[in-house]
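Only one protein chain is missing; all other protein chains are in place.
Here is chain A:
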Amino acid sequence: MNWLLANFPQTWELTTAHLYLSLVPTVIGVVLALGLGLIFGNRPRSRAVITSIASAVFTIPSLALFVVIPSLIGTQILDPLNVLIALSLYSSSLLVRTVFDALDAVAPEVLSAAEALGYSPARRRVFVDLPLALGPLAAGTRVAAVTNVSLVSVGAVIGVGGLGQLFVSGYQRNYPDQILAGIIMILILALILDRLIAVGARLATPWLHQGATAKSSTNNAPRNPSISTGANTEGVSS
């Protein structure tokens, strides 16, 4: 703990680097998975191929991927881009299946309604399917973000690992305080990210949390309730 307080500026620098290395792949992963999901969601054959590739990618050990990427795309071995690319691949592999499942879970009558009312397929994807997939997608994103926070530290082995560098040097110098500092900061980072995504998702999907909304809308109910239809109030209690 003392080490952490004494070396806070250095730790802070590593923390921001760590945050960058874990956040960027999460965002790229979400965008990629959503794109793939929305485009290929109702094409069974492409879907099967994508799902198999995603599973395969996810089984590659992260360290191996960090080392292999430079030879594949010609980056320097110490380039942070290697870690960013590897983690983006993991995130999108993890999330693409979530997106497929979330899109499948949209009620068929809602999709029929959209079709019958005059949505074109592309428009429906964006304005009906996508928002309805947000809830499960957010849950998946929380997992992906936390996974990335922990995987970034593996990058320390190749010299790019944010707080992971504290593990490497703490281990080499046999200095547990430094390792502890790394663990504490990573835990805090993971927790904060997880909460932020959860809160963001909640704000983006108000319809999934209507329990609270129901009460407030009853309280704010304007005008005279007696002019309402007989069936009007029954929905409130349910």
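Here is the rule we go by: a contact is a pair of C-beta atoms (placed from the backbone, for glycine too) under 8 Å apart; a residue touches a chain by one contact, two chains touch by 3 or more; residues count from 1.
What we mean here is this: contacts and distances are computed from a predicted model.
Hidden from the displayed complex is a chain whose UniProt protein name, among "ATP-binding cassette domain-containing protein", "ANTAR domain-containing protein", "Sarcosine oxidase subunit gamma" or "Aspartyl/glutamyl-tRNA(Asn/Gln) amidotransferase subunit B", is "ATP-binding cassette domain-containing protein". Of A:Ala6, A:Val27, A:Ile73 or A:Val110, it is A:Val110 that touches the chain left out of the display.
Where chain A meets the omitted chain, the residues involved are 107, 109-110, 112-120, 123, 128, 131-132, 205-207, 210, 213-214, 217, 221-223, 225, 227-229, 231-232, 234-236, 238.
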